[in-house]
Every structure is written in C-alpha cells, then in structure tokens.
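Quick one: structure below, then a few questions.
In this view, the complex is presented without one of its protein chains, the others remaining in place.
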Amino acid sequence: MIRPSDMMAVVLARLIRDGETVFHGVSSHLPMVAMLLAKRLHAPHAVHLNIGGGVDPTMARQDGISSAGSNLWTDAQAAFSLADVFDLSMRGGLDVAFLSGVQFDSRGGVNASLIGDWQQPKVRLPGGAGSAVLIPTARRAILWRTKHDKRTLVRDLDFLTARGHVSDLVTPLCHFTMYQGEMLLNSIHPGADIETIANHTGFPIRYINLQRTPPPTQAEMAALQHIDPGDLRNIEFRSL
Amino acid sequence: MIRPSDMMAVVLARLIRDGETVFHGVSSHLPMVAMLLAKRLHAPHAVHLNIGGGVDPTMARQDGISSAGSNLWTDAQAAFSLADVFDLSMRGGLDVAFLSGVQFDSRGGVNASLIGDWQQPKVRLPGGAGSAVLIPTARRAILWRTKHDKRTLVRDLDFLTARGHVSDLVTPLCHFTMYQGEMLLNSIHPGADIETIANHTGFPIRYINLQRTPPPTQAEMAALQHIDPGDLRNIEFRSL
Amino acid sequence: MSKLTSLPDALKAIPDGAMLALGGNTLNRAPMTAVYELARQQKRGLRLVKTAGAMDVDLLCLAGCVHSVDAGFVSYESHFGLCPHYRKGVEQGRVQSNEHACYTVISALRASAYGLPFMPVAGLRESDLRKAHPYFATVRDPFGGEELTVVRALRPDWAIVHVQQADELGNARIDGPLYEDVLMTQAARRVLVTAEEIVPEGFFRRSEQKPQIPHFLVHSVVHQPRGASPSSCLNHYPVDEEEVASFLALPDAEALTAWLNDRGRTAR
Partner (left out) sequence: MSKLTSLPDALKAIPDGAMLALGGNTLNRAPMTAVYELARQQKRGLRLVKTAGAMDVDLLCLAGCVHSVDAGFVSYESHFGLCPHYRKGVEQGRVQSNEHACYTVISALRASAYGLPFMPVAGLRESDLRKAHPYFATVRDPFGGEELTVVRALRPDWAIVHVQQADELGNARIDGPLYEDVLMTQAARRVLVTAEEIVPEGFFRRSEQKPQIPHFLVHSVVHQPRGASPSSCLNHYPVDEEEVASFLALPDAEALTAWLNDRGRTAR
C-alpha cells in the first residue's frame, strides 16, 4: 500500500529539474520534503529557497511545525530572504514556486482567499501567501493539494487569488499538467482510477496521453526515509 | 594663529545638536571630525551615520584617505547602510546632512555637477553625491567649503544640483545661515573681516545680527587633538 | 539614555486604533509575550500588519483587539491548521481582512521606508485581490511601458519585534531568519524591541556581527526571556506545541482572560 503522502512527495520531486531555483513557503511540508528528495536524487544542483532565507538547507534538524522555521537556516550555505526571493521572481529569475490553495479550476486558477462572496465571505481562508505574485512570475508554478474532491477541483472559483504560469497540479489521486491554458489529466497514481477521479473532480476530465504514475521506486523510498525520518511529508494528511 | 581647518571643524561641530541623526558622505573629513568632536563635547547622543554603514563609530583607527572607509565600521554599534540612510532621509527621519559643492548661491542653491553649459561642460565636477535628494529631505542641510572666493560663492549657479533645506554654509572666513530663503552672514571667523568677505563673495553680503565666531575653546582644541591626531580635518586644505 | 522599560509600560504608549507591524513569521520569532500583554491591556481597533501571521493574530482576534489584518497568510500552518478566531472575526464582520500577497505587504512597507506613497509591484496581474481592495491601483510607466499595479504604503505606528540580543540603547541583533523585521523597523513610526538577552553597552562595538536594528530607530527595549514563546526563537527554544494547543482549546474571550492572567503571574 502506497501512502498518498509518499506518492505526492515523489511526484513533486520528479518535477524539479537539476539547477532550477525552487521556492516553497509556509504550510509546505510536502514540497519541502520533495525538494530535499530531488536534491538527493536527480537534481543535486537545484536551489532550495524558502521563507527563512537559508539557501540549500540540508535540514539535519527535523522540527515538525513550520516550513518557514530556522531549521531551514542553520546549515544553509547562503542567505536570501523572502523579500529577495520575491524580487528574484519579479525579475524573472525564479524557476519553480510551489503553491497550494483550496479551490482550483481547469484553467490554472487558484483560490486561497475565501469561500462565498468576497464582500461577505462564508469562510475566510488563510490567504494566498505569495501566490498572487509568484504564480504570474515564476517560470512554473507547481500546485499541490492533499484533498481531491468536487469542493477542491471546481468548475468556477469563488474568488480568483491568482492565475498565471501554473504548470502542474498534484493531488492524492493524480497529476494534472497544463496544456494551452487547460488542466489535462496527465497520470493516475497507483490505486486510483479514472472514474474515481472524474467523480471527485468538479471540472471535466480531459487528457491526450494518459499515463499511470510510476510508483515510488526503492531508491525514492529509501531516500525519503533518510531525509524525512520524522515523516513531515505526512503532516498535512495527519491534520486533515 | 587659528588654522581654518580647526575653526571650521569647531563651527560645524557646534551646529550639531544632541540626539540628532547626522550623515556625512565621501570627501567629508571636516564633517566627520566635527561629528566626533560634537559627540565628545556637547552632543554625546548625536547619531553618526555614514556611507560604510557603521553607526556611531569611534574611529579609533585613523585612516587618512576616505571618509567612507571601514574605519567607520569596525567599532560601530550597529549597521545602517547608505541605502538605509537615504531611505531614512526620504521618510523625514534624518536631522542633518553635511554636503559640499563647488558653487553656492545666496538662496541655498548648490552646484556640484559642472562648470559651463550642462550639454557641453567646460569642467566636469565630481557630482553632488547625495545632495540632490538629501538637501530637499533632511531637516537641515549644512554646507561647507574650504574655499571662499567669487568663483565659489556666486550670484548665479552654472547648474543647480540641489536646493532645499540648506540651513548653514561654513567657509574658512565665515558662517552664513539661511533666513527666509536667503543666505545671511551670521558670524565672521577670527582673522577675517567683512570687507574681505564681501570682496570674495559673488552675491551681496547681507546680515541682521552680525557676530564674531567664537574662536575654538581650549576644550574644543584639546578634544580635536584627541579625536583627530592624524589631522584629517586639514586634508582638504592640504590638497588645495 | 537607557530605553529599558517593562512590557506593560512600553505597551501603554500604544493607543487604541494603532497600526502595528508584528515581527516573525507564523510560529517563528513572533513577539508573543508582547501580544499577550496587548490583549491584557484590552487594546481596541488595532490594525495588524504581517506577511504571515498565526497565533499572534488569532489571539488578538479572540481578545477583541483587532480592527483589521493586512497579511498574505494567516494560519498555524499544517499542524494546527486555520486560525479559528481570525476566521470567525472576519466571517462575522468584526475583523476586516485586507488580504495581500505577502510581497505586497513587503512592497507597502518598503514604500513607507522609502518615504513613498506607493510602490509598484511587478507580479500582481490576474487576481481578484486587485478589484477587491482599494489599496491596489495602477500607474503607467512614464518611459513608454505598460500599466503597473501599485500598492499603497503601509506606515505602521509601531513595529514590535522580538530579538535574541539588544542593549539598553536599543541596538538589536537578530540571529538567523530576519523575516520582515528589519524592514518593519524602518517602515514604522516607532519600534518596540523585546529581547531574550540584554547585553552591556559597547558589546556590539566589539562584535563583527553588528545589530541590524540601530538604537535610534528604537523607542523602548524590554528584557523578555522567552518573549517569542510559544513561537520558536533560534538558539533559544522551539515551538511550544502544548502551549499553542492550550490556547486553541480556549472556548471564548473570557477563558482567554483567565489564561492570560495565569501566564502573567508566572511571567512577572
């Protein structure tokens, strides 16, 4: 049995290419672990940027609470603050930004702001953090969400926090990629099937070249165990 | 015989009030020494800001060449970069900026840019450094110049580098202060007289309350010797 | 010229309705003891500014201190989830949520630090944030370029930051992540520093690590060991999860008062 957190961490890691500058923010344990995994496996020269400002942390310390804490600083090899990262993206120098949200549409739109009417919201969400400026400016914005249902993948967003350079959306069931402004189903994770996905998705499922997501390899699982013994990659699932 | 450099350092120092934030830039040995003098005597809580970014240096090291060097850093008590100082002034937080130039008019205008026509200058000067933004934004801009002649104090500037909150102009002969937009002669240094000043000034000399500049006191001279054993205050006179 | 004072005295200077920038990020180096005391003093109408807030914002919302929150993100991150009291406050119309991208908070603070009424923001394009909030507008590039989104300056009345070391004059040194703290001290009218440790005057003169916050920007200094707890403070303590959970278990504002009083007795 493959845990969704392991599968998602591995899929996110595989999307990182060697040498890319990659940022994740708060509440981002899955991308944080994915980044460490990618650097350990196929992308040793990817650059790990984060809110605390430590460049390329090894995260020998495993604090569980924050993906913006000083465990991303202490063994970093340089300083590059959150403001610096944003500036980098604004001038076109950020390759990848990992971002999440609560609603996603089929055109790469993200809502992390609110449910209901924006002038009188039914649910006030945490907010998009960097999304509104990073999704339009990073070369690729990779989205992830640990829920996959019709309230999450919707036909129409209640509020458009950001739209722009979204390239991927990874859920516990599958991996979408953007093609000509539309989210196409790219691969289905082990254990899921297209009917389940369609029944849990609020927008029409379309694809051109449908694949099975390769399950985590032994090397990937071993590396995951090594870099994330505290199972931070599962923290979003534990708190569901 | 009172040296002009001693007299000028003392006059500049007396203009600094306790607790003020005070900035000087490059080529500014006289204000640099004046600042140390003021802090030692009547203004211990004045804040010494400079290009290197060291706040309140004691300048135990006496390097002669630069007033922007790291001798203003090593024993500073905090960091505040040149950009920080400019920002401070822009938001109204800088009390005093010491600035110089090559031409000055009777309305507090400064030319540090060029002699002749600006499209085809006869003499290219070093440039106003921070003048164009500091003179309009610092509470008080204090000007000094180690020359006092009709080419320096002019009726009309060849080029207006900056105008704004000039409060004082100190020369080897005298001290002008601004009153209602006009430079009035405020005090005459020992050894000078009003005829000499008038003959060496390109704009009409006007005053309302003319004083003699009190010569350096014994305490001031002793402090000068102590804080400036290398005679940095005289460097602009040596290079004339 | 010592600026050392007690936390209650320092915070008495902050009036109702003040705009406050709070240092740190989520559960990291937030000035929590000062936040507790703001709640104890029952401040009203505070306008909070932060890129990413958590228990600081949530507690002040529960205590009824908050008029508005200018932030990019308000949540405890994944482990403790959403901020219930902030949410409820916004949903019931008591708290105004001025959502920013975290970067537009930074840009708005930079505008104030640079003495400007606004700051252009390159990245803010297709987003309902622009239409929903009057602090966004556009200007045209006078050099022949396109229209740009700009954000209005945020000029906090106070910045409150917790640091590892400070001296009595107000020179303050942060170890590790700075977050937006230094910018906040430059954007705000006044600055309150709480510090784990008060070092002797002259300490920093002998150090190669100069304080990032110079004394003349700082109005009050409070010696407050564990002043960021239950958020973390590098070289001192991690997040105190039990304490966060204890707060989140409080049913209402009345319970909070008792809870804060408990902590006040042990702290003083």
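Letters are used for the chains, namely A, B and C, taken in the order the chains are written, and counting of residues starts over at 1 for each.
We take it that a residue touches a chain if its C-beta (ideal position, glycine included) is under 8 Å from a C-beta of that chain, and two chains touch if they have at least 3 such contacts.
These numbers were taken from a predicted model, which means no experiment stands behind them.
J.: Write down which of A:90, A:112 or A:192 is the residue touching the left-out chain.
T.: A:90
J.: For the chain not shown, which residue from A:47, A:115, A:153 or A:223 touches it across the whole complex?
T.: A:47
J.: Hey, which of B:21, B:67 or B:177 is the one touching the hidden chain?
T.: B:67
J.: Even though one chain is hidden, which residues of chain B still touch it in the full complex?
T.: Chain B touches the chain not shown through residues 25-27, 29, 51-54, 63-70, 72-74, 81-83, 86, 89-91, 113-114, 118-134, 136-137, 159-164, 235-236, 239.
J.: Touching the hidden chain in the full complex, which residues of chain A are there? Just list them.
T.: Touching the missing chain: residues 21, 45, 47, 54-55, 58, 73, 75-80, 84, 87-92, 137.
J.: If the missing chain were put back, which residues of chain C would it touch?
T.: With respect to the unshown chain, the touching residues of chain C are 114-120, 122-123, 137-143, 145, 148, 150, 152, 175, 208-209.
In this section, only the chains that are shown with their structure count from here on.
J.: If you average all the Cα positions, which chain's own average lands nearest?
T.: Of all chains shown, the one whose C-alpha centre lies nearest the global C-alpha mean is C.
J.: More C-beta pairs touching across which pair, B-C or A-C?
T.: A-C
J.: Quick one: report the Å distance separating chain A from chain B, using the average Cα coordinate of each chain.
T.: Taking the mean C-alpha position of each chain, the two centres sit 56 Å apart.
J.: What's the distance between the Cα centroids of chain B and chain C, rounded to whole Å?
T.: So the centroids are 39 Å from each other.
J.: Go ahead and note the Å separation of the Cα centroids belonging to chain A and chain C.
T.: Chain A and chain C have C-alpha centres separated by 27 Å.
J.: Give the residues of chain A touching no fewer than two other chains, as numbers and ranges.
T.: None at all.
J.: Could you pull out the residues of chain C that touch at least 2 other chains?
T.: Residues of chain C never touch two or more of the other chains.
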